[in-house]
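The structure that follows is given in the form of structure tokens.
Here's a slice of the assembly, chains where they normally sit.
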Amino acid sequence: ETGGPELQRHKRNTDVQQPRIATESGNLVFLTGSAQNIEFRPGSLGKIKLNDEDLSECLHQIQRNKDDIIDLKKGTVPQNISSQILQLNAKLVDL
Amino acid sequence: AYKLWVPNTDFDDDANWSQNRTPCAGATVEFPANKMVSVLVRGGHSVSDLLLPLDGELILDSGAAFSASVATWDPDCSVGGPALFRDPDRFSWYDPRLWRSQETTRGLFSVDAERVPCRHDDVVFPATASFRVGLGRGARTVRSVSVLGRTFLRDDDLAAFLASRAGRLRFHGPGVLRVVPEACADPSGCVCDNDEVLPWVCAALLQPLDGRCPPAACSNAFRPEGQCCDLCGAIVSLTHGAAFDLEKYRERLLGTFLLQYQGLQVAVSKVRRASRVWEAAGPGPDTEIQVVLAEGRPLAGGAPRLVQDILADIAEHGETLGVVSATVRELSSPVGGGF
């Protein structure tokens, strides 16, 4: 008789996969169920550090790199090229 | 019949910790490095240091949390050193104290060998808790095994699970566990088939007592088939016919007689007759029904009267009950008792 509800509860629990902190041959592994996230929410002054690197700082650098690349792609011509071409044009005009 | 595994490896269970309490706020927590284990965490815990096993897992239930203690800690907490998680390998499949069956009704008990899973039992490990089982040596066969909400009825499936990481976290040892999905189809009962493993069962049961049985409180104490230590009371052996129904007979004893006898417990099961060395060799069934009447402590002394009631009942209703004959095998008397 006690088996009934116990088994019932049992069933429900396995459907939602619980997050786990696992160790595998000394490796530390964080796992979640199929649609569940792993989230880091440091306080406003708190950091997430990977060894000595600040992860938020790294992520900001990714964005800055992206922005720089967009600028570069816009084809802002290197200054010395522009000036050389201007000089060439001038010389041709002077012929 | 099913057998439910009782002990757990939960983080929140006091019994799993060296000081018999869960780690206090700000504790240093240490798991044995080389013991694989799956540990369910239900509550919130404030720890200053958590040393994990090299192979294992902490499963975080919905209310679970680990927080790093900052300013607050229990001043008593550092007393006695770190909170050590007790050896998760200490639970043996063969330990009768670690299983529960439906036969825990007051007045009924099972002999020790039948308190661990029998050949036709369904074995259930509750997934509401984490656990670890030492399979010991040898091969065990049961009807089914339920783990983590899955019921294994096929041997290949069970073997694959046991070899998986989830399986290895929960089962260990060289022993082999098999399933043969045959229920006990005989109304007269099925032999448990644990004779071979009785030494292991008794070793596990008596381990806290250094392997010694407590002295029986009567003269003529006896040891029933499948029992580790001597009992006081009586054994009645029944030769059963085709009409015998073990469950119905058990209920009959419980309902008709047992309520009148305080302090007496009854175990009814089918056992192999051939294993009794003093049995007169001859034709007949190779099994019999063992009815054990066990006196509690202090001795109430009701066993002889209950034996008479049982014999009288069989004399009157034997044919209906499917009992061919009944023999009183053992009958103890109290030490210096006035019988």
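Should a chain be cited, it is by its letter among A and B, assigned in written order, with residues numbered from 1 in that chain.
Here is the rule we go by: a contact is a pair of C-beta atoms (placed from the backbone, for glycine too) under 8 Å apart; a residue touches a chain by one contact, two chains touch by 3 or more.
Values in this document were obtained by computation on a predicted structure and should not be read as measured data.
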Full complex stoichiometry, chain labels as displayed, reads A x3, B x1
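We adopt the following convention: only the chains that are shown with their structure count from here on.
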For the pair chain A and chain B, the C-alpha centroid-to-centroid distance in angstrom is 53
Contacts from chain B onto chain A in the complex sit at residues 2, 4, 52-62, 102, 124, 126-128, 146, 148-150, 165
Touching chain B in the complex, chain A uses residues 1-3, 6-7, 9-11, 13-14, 18-26, 28
